[in-house]
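Removed from the display is one protein chain of the complex; every other protein chain stays in position.
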Amino acid sequence: MPTAIELRGLSKHFGEVRAVDELDLDIVDGEFFSMLGPSGSGKTTVLRLVGGFEQPTAGTILLGGEDVTDRPPFGRDVNTVFQDYAIFPHMSVRQNVEYGLRVKRVPRTQRRDRAEEALATVRLEGYGDRRPHQLSGGQRQRVALARALVNRPKVLLLDEPLGALDLKLRREMQIELKQIQRDVGITFVFVTHDQEEALTMSDRIAVFNQGRIEQLATPVELYEQPASAFVAGFVGTSNLLTGEVAGKLLGEDGTFVVRPEKVRMTAPEEAPAPDDRTCVARGVVREVVYLGASTHSVVELDAGTTLTVSHQNTDRSIDAALERRDRPVALVWQRDHLVALAGGAPHPATTPEEETA
Amino acid sequence: MPTAIELRGLSKHFGEVRAVDELDLDIVDGEFFSMLGPSGSGKTTVLRLVGGFEQPTAGTILLGGEDVTDRPPFGRDVNTVFQDYAIFPHMSVRQNVEYGLRVKRVPRTQRRDRAEEALATVRLEGYGDRRPHQLSGGQRQRVALARALVNRPKVLLLDEPLGALDLKLRREMQIELKQIQRDVGITFVFVTHDQEEALTMSDRIAVFNQGRIEQLATPVELYEQPASAFVAGFVGTSNLLTGEVAGKLLGEDGTFVVRPEKVRMTAPEEAPAPDDRTCVARGVVREVVYLGASTHSVVELDAGTTLTVSHQNTDRSIDAALERRDRPVALVWQRDHLVALAGGAPHPATTPEEETA
Amino acid sequence: MTATSLEEPPAPDGPPGADRPPPSRARRRRPRPGVRTGLLLLPPMLWLGVAYLGALAALLITAFWSQDDFTGEIQRVWTLDNFRQLFTIDVYRTITVRTLLIAALVTVVDAVLAFPIALYMAKVASARAQRLLVIAVLMPLWASYLVKAYAWRAMLSENGLISWLLAPFGLDTPGYGLVATTVTLAYLWLPYMILPVFAGLERLPGSLLEASSDLGAHSWTTLRRVVLPMAFPAIVAGSIFTFSLSMGDFIAVTIVGGTGQLLGNVVYNNVGAANNLPFAAAVATIPIAVMLVYLAVVRRTGALENL
Amino acid sequence: MTQISRGLRAVLVGFTALVLVVIYTPLLLVLLNSFNADKTFTWPPSELTLHWWDVAAHSTGARSALWTSVEVALAATAVSLVLGTLAALALRPTRFFGRNVISLLIILPIALPGIVTGIALSNMFTTVLGVGLSLFTVVVAHATFCIVTVFNNVQARVQRLGSNYEQASMDLGAGRWTTFRLVTFPMLRSALLAGALLSFGLSFDEIVVTTFTISATDQTLPIWIFQNLFRPNQAPVVNVVAAVLVLLSAVPIYLAQRLSGSHAEGLTGAR
Partner (left out) sequence: GTSGGGGSSPSANGGFTPPDVPMKQSLGSMEGQVNILAWPGYAEDGSNDPKVDWVTPFEKQTGCQANVKYFGTSDEAVKLMKTGQYDVVSASGDASLRLIAAGDVAPVNTDLVKNYADISPFLKDRDWNSVNGQMYGIPHGWGANLLMYNTDVVKPAPTSWGSVFTGASQYAGKVTAYDSPIYIADAALYLMKHQPGLKITNPYALDSDQLQAAVDLLKKQRQNVSEYWSDYLKEVQAFSTGDSVIGTTWEVIAQVAQGEKVPVKAVLPQEGSTGWSDTWMVSSKSQHSNCAYAWMDYITGPQAQADVAQYFGEAPANPKACDLTAKNFCDAYHASDAQYADKIWYWTTPISNCLDGRKDVQCTDYGDWTQAWTEVKG
């Protein structure tokens, strides 16, 4: 498959801060590629380097095989949908969308047709004469998208384009965006810090941490086979079993992860005996959290840690789950579902304080 | 149970806009009460009325049984955590937290002790001397909380306090906030537009729509027994069966909702025959969306609508689900799990455009 | 229209690739940001850094020369005489102190007058009233300085409006003198204080005021503990105008100042009258030094970003 | 805003009204005196007349001085618009060595008393550079202390806007100049207008610096006024001119408000 973007040894330092640290990355033509990671991990910086808004400290950037490292933004065949959309407030929606064609001196009539077409793509027919301040957040996001798409770039860069929307609207826009990407066939490079968003939309996901990629994989791989405690913790809720606890429960040293939905909770007396294929842990339910479609139970294990168990609310009443609070239970999961991690405990630099400082 | 807040016939109009429309509401002492609703539905306005920042157009506000409608903010025993935190930038963290005590002329030493205590409650010991600009978003949020809690108000009002945080931090703060509320026992009135947040944290939830409460219920009731299509659509993913489709599939007229996780997907040949207790619908899988802990399949029914089916990923491989794409399937659910709605189709005013305009 | 049409080749009526940047432009190496900053800065810095600073430097040099009192010719011989006179003759110290006091007083009066009206404009007035008030505050700036000063002269006179207004209270006009000078200068420079303070208060988020009253502070407490400290940089910004304009004034004081004279008069008399530029330059170093110190001090408050 | 109590609100209203009365009383007096038959406008006026308006209407000196002032103010404003905008745009990168020095330098001409600026520039023009004084030197002098008004307004706007819009423009294929023309400039327009208005006002009424930098043959309006106060029987005419100025000043302010989208921000640089 041809590569749309190749990053080779790409670094960007701001003084002491290594925002991007010797990155090597290939993004394939036509792929929906996501960058996921905590605040400050360098996602935006990578995007800005590709877009040409920052000069790298070291390394090269190739677009469609061509070295564009030294080109200004207007010399690169990529377009960006900015996090705050950056819709020009002094222009109408149509003028915004036409902007890229106008500066490239596309004739007026052709410009207008293509703008209408792009507005149709994002389902905003008839909005051309509106002013940006008359649009809702979701509409603005779509104008930004149309403004970028109308240029038919090879690559579209999107920096948390859904960050400002409320949950319901966000879900709808996720589906729409994915649909548009499939239709136009352009490579999307999508930045988010919402794991669910990344999982839902992406062909591949790169998880960033401190300017480096911790793991680069498909959604399923990422969730089911996290490469590190950091990835396991950042993507989905994860239960870590480590050190002594791991020894006691699994008879093995090391650090293991098991996902909440892979664990089954039963009455202690109904639990099977642990064997080669099945793990069993006993404990007491400390907390039951209702999430609508599922219920999380937090269980304090006798072995000395807590595990979260997720349970789909296939039945209408969650009374059963609630009744278990403070009652002893047994947790059962298959040994297959344990993922052994290379590193040890979670990365020290990812406590919430420091992430957002 | 004593009521902390009683709103009687409360209205607030801004010119033509009825931001709050004849609201009656009782909030019980010590409860964690959430207001959920789309943008512009009046949540903030209610909070501002209770806080005393707006004068109602009509109606009365009682706090602990006392009519405070005409009192200024400083004459009401409630405190607010503002959406933008409104931390005083010219004061240190400690001075911010001490502010309420200082203006009430609490002696200096006592003030200091209580401020330290409040900072400890929000796990910010040792941050007293920092300046607000040296704090991360999550830390700021906690300072705002400490600054309100230190006054030991009867009621704490929180306007989307977690809106600005990223998903991971947000989840952590949700747990923390809930913990703090339990510890201090103060009534929390919490505004959010994130349904999952509301479900996780609240004792009761009021769903707002256009200045009115659509439904007031516990999380479980709200999710399992939505009173209207609007509530069903706003809280969780919902499958609507209405009109002809309902007639065909259920043999009944009306509008019905069934939650994706209540629907089981089987091979067409394995489907049971529909009966009094079981509903069966046939269709083709159009889309499979992997969400990590679960997978959503969108099925186009022969009866002429689409249903979303959620399936917990208890097994490691989702290949089975993916293989079903474009294959005929049968959906099975229990008639019990259907919720009949009073209204008809979804509320016209709740398309995403208008919600955020 | 569907999205797939976006994948079609460009419409036949446009040259293919019309929307691709021409290669020459695309290949142009980006100028280094430092170079761009430098190019942008060049004209203003030539103007201010070379021409204006050069003029000030030339003036300072002149302060070390002397003047032939009779012919008025400047004698380019280095001497500290001007400064010696400036520091040894009492009257110059008296005048300096008086000038600084008046400038400070004018600044305080303006701050006290400007703050409430700016607060009203920024946080109470409706959008419409706010617009009208901005006009009302700006309009006097166009009326001639001299005419306004003379209007005050008329008002302050023995039989003028002020004594007429104050008579019922058993008070009288302060007459011409330093009080009159302060009042007149405060009047003249008031808009220069109101505007930055208004701009500063406009920027103050309403939620901070709400937070304060939410935490139990009455309006006055909020004013004292939140609004004032936060508006302080803007007030200081305004004070740069009022202080420096007052310190340099020499016209208003001749109109309403009675027998009083300020530093500006000394400079003016020496350069405009006695034609003694060297001594005038030496006197001018006093306001220059004062303003430099003042700017250095207020820089910390962030006032310079609030002008 | 409910957090401003009724009591405080009343105080503010009262105070504002009082200050407005104080601001406008002298101006009304000027207007009144332009009709005062008494040449030295004693209070209260004994008799009213239109004579001075008639004399003023025929004063070609006043009229030509007015135009000179307008020309000078326009030219000084134009120069400050260019230089102030350039400086503000140049100082945009947030971490910039010498940034403080440069903003100090821009503020200096307004912060130093006019008489200092006046004699320094006059000395430079006549003795250092040896150029004769003219309207050109007045424009140079005025522009020097007007730059700051434009600089401040533009800088504040530029900071508030951030660089996103420009980046979006370049991202869409516009070069730097096209970006300036189509995006940066239109978005700075109201800030430029605010700066221009203040700059025009500063220059139009400037007398101190002008005294030292103007040639013999030129007269700006303030200089004309100044000289006529030294002439017998001219003071009432000056009052007429001033009254006309106050009334006319509403025009540019009104226009500016219209142009800047009728928002107070456009006029004061409130941001």
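So that you can tell them apart, the chains are marked A, B, C and D in the order they are listed, and the count of residues begins at 1 in each.
As a convention for this text, a residue touches a chain if its C-beta (ideal position, glycine included) is under 8 Å from a C-beta of that chain, and two chains touch if they have at least 3 such contacts.
Model, not experiment: these values are computed from the prediction.
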>> So one chain is hidden, and I want to know which residue out of D:L91, D:I107, D:V237 or D:I253 touches that hidden chain in the complete assembly.
In response: D:V237
>> Among C:W65, C:Y150, C:Y192 or C:F243, which one touches the chain that has been omitted from the display?
In response: C:Y150
>> Considering the complete complex, identify which of D:T49, D:S64 or D:Q159 is in touch with the unshown chain.
In response: D:S64
>> Counting contacts across the full complex, list the positions on chain C that touch the omitted chain.
In response: 67, 69-73, 85, 89, 91-92, 94-95, 150, 153-154, 157-160, 175-176, 254-255, 257-261, 266, 269-276
>> Tell me which stretches of chain D touch the chain missing from the display.
In response: 38-43, 55, 58-62, 64, 126, 132-133, 215-217, 226-235, 237
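Just so we're on the same page, only the chains that are shown with their structure count from here on.
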>> How many angstrom lie between the centres of chain A and chain C, each centre taken as the mean Cα position?
In response: 52
> Counting only residues that touch at least 2 other chains, which ones in chain B make the list?
Replying inline: 52-53, 72-73
> Mind pulling the chain C residues that touch 2 or more other chains?
Replying inline: 19, 21, 25, 210, 212-213, 218
> Contact residues on chain B for chain C in the complex?
Replying inline: 51-53, 72-74, 78-80, 82-84, 86, 88-90, 99-100, 102-104, 147-148, 151
> Where on chain C does chain B make contact in their complex?
Replying inline: 205, 207-208, 210-218, 221, 225-226, 229-230
>> Applying the document's contact rule, which stretches of chain A touch chain B when the two form their complex?
In response: 38-39, 134-139, 165-169, 171-172, 193-196, 199-200, 219-220, 223-224, 233-237, 259-262, 264, 289-294, 310-314, 316-318, 336-337, 352-357
